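Here's a slice of the assembly, chains where they normally sit.
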Amino acid sequence: MTTKQTVSAHVFAIGPQEVKETTGLTPAEIKALVGTVPVVWVDFDGPIDEETLAEFGKIFELHRLSLEDVKNARQRPKVEHFPKYHFIVTRMVSLHEKIDSEQLSIFFGKNFVLTFQEKAGGDCLDPLRDSLRAMGPEALCTVTADYLAYAIVDMVVDGFFPVLKTLGDRLNDLEEEIFRRHDQHHAARIHAIKRDIWALRQTIWPVRDALATLQRENITLVQNETRLYLRDCYDHALRIIEMVESHQTMCSDLMELQMSRENSRMNEILRVLTIISTLFIPPTFVAGIYGMNFHGDKSPLNMPELDWSYGYPFALIIMALMMGGLITWMWWKGWLTGIPSGRRFKKPFRKEIQDRDLEGRENRK
Amino acid sequence: MTTKQTVSAHVFAIGPQEVKETTGLTPAEIKALVGTVPVVWVDFDGPIDEETLAEFGKIFELHRLSLEDVKNARQRPKVEHFPKYHFIVTRMVSLHEKIDSEQLSIFFGKNFVLTFQEKAGGDCLDPLRDSLRAMGPEALCTVTADYLAYAIVDMVVDGFFPVLKTLGDRLNDLEEEIFRRHDQHHAARIHAIKRDIWALRQTIWPVRDALATLQRENITLVQNETRLYLRDCYDHALRIIEMVESHQTMCSDLMELQMSRENSRMNEILRVLTIISTLFIPPTFVAGIYGMNFHGDKSPLNMPELDWSYGYPFALIIMALMMGGLITWMWWKGWLTGIPSGRRFKKPFRKEIQDRDLEGRENRK
Amino acid sequence: MTTKQTVSAHVFAIGPQEVKETTGLTPAEIKALVGTVPVVWVDFDGPIDEETLAEFGKIFELHRLSLEDVKNARQRPKVEHFPKYHFIVTRMVSLHEKIDSEQLSIFFGKNFVLTFQEKAGGDCLDPLRDSLRAMGPEALCTVTADYLAYAIVDMVVDGFFPVLKTLGDRLNDLEEEIFRRHDQHHAARIHAIKRDIWALRQTIWPVRDALATLQRENITLVQNETRLYLRDCYDHALRIIEMVESHQTMCSDLMELQMSRENSRMNEILRVLTIISTLFIPPTFVAGIYGMNFHGDKSPLNMPELDWSYGYPFALIIMALMMGGLITWMWWKGWLTGIPSGRRFKKPFRKEIQDRDLEGRENRK
C-alpha cells in the first residue's frame, strides 16, 4: 500500500529531446515516470523521513541493508552490487571552519538514478543540474543512467580540489610565517590543519577503492564508454590522494621545522645568557671581595690591597683580564661567530670522525 | 557415555513459530533438541568446566583443536572450517578502567549454534537475546544457523563503537586541556589512551581477517543472503579500523603538540630569564665596583670616581645606558616581540635561503 | 664406507605399541632401525662433528646444501623440499641475560625424523620427550613422521611465549618506574629491552614464513590431519608476532614518555630557576646600588637617598614592589599555576587558532 503524499525531491526526467524537471510528485507518480524516458533522476537534497525511504525501497526493490546505509549516515564510501541496481555511498566535503563531510547515497539501475543526501542545503551538484537543464538534444542522447551516476561521482570527487587548494594555501602562509617570526601558536595551527587533512584522507581513500571497484568489476549496468570516464575519475581520485599525502608530508616537515627553529632560538638565547653571565659573574665576584669590610687596621693580613696605591687599577685590570680571557676562549669555541676556530674541523668530516674513532679506541684501552 | 548433569547454558530453540528458552538441560537433552527445530542456540555465558566441554565436543563432533582453543582463552580471532561445522573465535571489548576483552567462541553447524564465553557476566549479546524473544513468526522463519552466527558476530563488532566513542571523547577533552593549561601529566594521559587504542587495534585486526575469510571463501553452510549481511559487518570492521587509525594518529599528533608546547614554554621561560639576567647582571657589576672599599686617601688612583661631584649620577647613567643598549639589542633580535627587526627576512624565505647558501659557499672558500 | 663409531644421539623408535629409547648406536644400526617401526627420531642434543654428519647424510641421502646448513648454524629459519625428505631450519630462543637463540635443524622423511642442535644443553623439547615416553599404544598409533616434526616445531614456537612474557613484565615494571621516579638510566633499560625484542622479531618472522610454506604447499609427506595442526601452530606464530609488535610499540611509547617526562622535568626546573632568579636579581641590583660608596659629602648629588630619613624603608618598598609586580606578572602568565589567566584561551582552541590566523595575516600586510 503506497502513500499518496508527495515527496520533496526534484525529479529530472531526461528524455532524448528535453529534460523535464518537476517537484512535488508522489512516489507512485515517480514510479510511473520510470521507463517512459531513458533516465529518471530523483534528487533528494536533504534528509528523508523513514517512511518515504521505505516506500522508495519497495517501489525500486532496494535491499533492506542499502536502505539502512542511507539512513545511518556514517558509512564508509563503498560500491555494492545488487541484481537490479548498484549502490554507491560517497561523501562530499566542504571547508568552512573545519572540514565538513556529508554522505551522498546513489542508487542507479537500468533507467533511474536516486540520490539521497545526509544534510539539507549546499551541495556540489549544482553545476551538474545546470548543465542538465542547458543540454540540447544532441548531448542528451548520450546520457544514460550509468553516465549520470558517473557524472555525479565526478562532481563529488572534483569537489575535493578546492578544499585541498585552501589547505595548501594555508600551509604556504604558515611556512612564510614560521620564517618571519617566532610564535608558540604555530604548532597549534599546524596541528589544526593536520587534523583537517587527516579527515580528508579518511574520506578519499575508500572513495578511491569504490571507484576502482566500479571500474574494474564485471558490472553489466556500466557501459564500456562510461568505464573510460570512470578511469578518468579514478585518476582524479589518485591525484587527490597524492595531494593529500603531499600536504601531510608538508605538515610534518613544518612541524619539524618549527621545532628546529624553536630549538635554535633556545640555543641562541642560552648562548647570550651564558656569554653575559660568564663575562660578568667572575668580575662581580672580585668586586664582591673588595667590597668586604675586614678591618685592615686590626692586621696587615686583612685586605692589604685596599691600601695599595694601585689597588683600584689592579682590581680593574684583573677584572678586565678575566673578561678578555673569557671572550677569547668563547671566540675560540665558536660561540661568538658559529665557527669554532683553531685546528678543528679543517679536515672533511669523514676523516675527522675516523680520527676520533681511533683516538676513542686508544683512550678506552 | 554421557553425563546426566545439567549445564548452565541458556538454550534457545528457535522454531518457525516461536522461540523456546530453557535452562538446566543435560547435554543429552540438548542433543535431542537439535534437529527438531530449525536452529538451536546453546548460549554459555561464562567459563565452562572441561568435562562438560568434552561432552559437548563428543555430542557435536567438534575437533580436539577447537575445544582446546575454547579452553585456552588467549587465541587470536579467526575462522576455521571443519566438515560439519565452522568455528569462529572473536573477542568482545568493553572499557571500564581500561580496555577489557573477552574471548567468544562460536560453533555453528547445519542447525545449531554454540557460544562459549571466557568470563561470566556482562556481555554485549543481550540486545540479540531480547530481539529473539520478541520476534514474531514472520521474522523467525528467516533465522538460520548461519544468520544467527552472523547476528552474534555483528553484535560483537558493533560493540567496538561505544568504546571508540569514549576514547575519542577523551582525546578531544585532552586536546582542549593541552591548550588550556600546562601540566606535565598530559603525556602520561596520552600514553594511557595510546595503550588502550593499541589493545583495541590488536583485537580488531584479526576479527577483520576472520570476517573476510567467512565472506569470501566457498563455505557451503553460509547462504548467499547471509553473505550480504557479512559484507555489511565487514564494512563495519573496516570502519572501526579506520577509526582506530584515526585515534592513533590523533594520539601521536597530541603527543607532538604537547612536546611542542612544552618546548615553547621552556623557550618563553628561558627568554624571560635571559632578559632579566642580561638586563641586571651588568649594572649589578657596576654597582659592585663602586661598592669596593679601596681607600681613596692612600692614592688618587683609588676610586677617584667616588669623590667626583657627579659620581653617583655618572654611575646611574652608565647603568641606564647599559640597560637601554641591551633592551634595544634584544628588540632588534626580536626577543621582545617575536619578529626580528632590521632588514632580515623581508624577502620570501626561499630567496633568503638561496642568498645564504651562496654566502656560505663564498665564506668557505 | 661407514664408520663403526657410535653417536651421541638419543634414538626414539616409536612403534605402534611402545617407544624404545636407546643411545650409543652406530649410524649403521640406526639405519637398520628405520623402517622397522613407524617412526624413528634421531635426536642430537648438541653440536655434531662433521664426519658423523657426512655419514648421516650418506645414509639418509641428504643433499650437500642441507648438510652445510646444519653445520653453518647462522641460517635463516626456512623450509626446503627435497624429493625424499623435508628440511626445516628453525631457532629456539631463551632469555637469560639477553636473548639467546640456537639453531634446530629438522629433517623428516617417510619414517624418520632427524634433529640437530647448534649447542649442547638445555633445549625446549624435554616436554615432548617426556610425553613420548609416557604415551600409551592408543596415542602412539597416531604418531607419524610428519606429526612428530610438527610437534617439535610446535614446541619451538611455544618456547617464544615465556620469553615474551618476561619481556612484557619488564616493560610493565619499567612503566611504573618511569612514573615513580626520574632516572637517567631508564632510557638505557628501554634500549636493552628493545634490542632483545628486535632479536626475537628477526627470529620469529622467518619461522612464520616457513610455517606458511609447510602448510600451504602441496607437500606429499604432510598429511591433511597434520596440516590442521600446522594451521594451529601458524596461528601461534602470528600471535607471537603480534605480541612482539605490541612490545615494540610499547618500547617506543615508553621512550617517548620518558623523553616527555625528562622534558617536563627540565621545564619545571627551569621554571623554578627563572622564578627565583627573576624575583631576586632586580632587588639585589637595588641593594647593590645603595651599597655603593659614593661620598655624599662631596656633592649633594652623590646618593642623597642614604641621608633621607625614610631612605631604608623607601628602598625596601621599591624592592617589595619589584617582587610583587613580578609575582603578579608570572601568575598572569600562568607560571605559578599552569593556567594562564586573563582573557586568553577561554574560547575553544580551534576558534582561538582561527582568530590568530586572521590577526597574523593582517599584521603581515
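The chains carry the letters A, B and C, assigned in the order they are written, with residues numbered from 1 in each.
The rule we apply is simple: a contact is a pair of C-beta atoms (placed from the backbone, for glycine too) under 8 Å apart; a residue touches a chain by one contact, two chains touch by 3 or more.
Note that the structure is a prediction, hence the values are computed from the model and not measured.
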How many subunits, all of the same sequence, make up the entire complex in this structure file, 3 of them being shown?
5
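Everything below uses one rule, namely that only the chains that are shown with their structure count from here on.
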Per the C-alpha fit, the turn needed to bring chain A onto chain C (nearest 5 degrees) is 145
Chain copies touching (chain A, chain B) - same or different residues, decided at half shared
different
In angstrom, rounded to a whole number, how far apart do the mean CA points of chain A and chain B lie?
21
Give, as an integer number of Å, the spacing between the C-alpha centres of chain C and chain A.
34
Do you know which chain C residues sit against two or more other chains?
291, 349, 352
Which part of chain B faces chain A closely enough to touch in the complex?
179, 228-229, 231-232, 235, 238-239, 242, 246, 249-250, 253, 256-257, 259-261, 263-268, 270-271, 273-274, 277-278, 281-282, 284-285, 288-289, 291-295, 298-299, 301-303, 333-335, 337-340, 345, 348-349, 352
Partner chain B, residues of chain A touching it in the complex:
63, 65, 69, 74-76, 78, 80, 175-176, 179-184, 187-188, 191, 194-195, 198, 202, 206, 255, 258-259, 262-263, 265-266, 268-270, 272-273, 276-277, 280-281, 283-284, 287-288, 290-293, 303, 305-313, 315-316
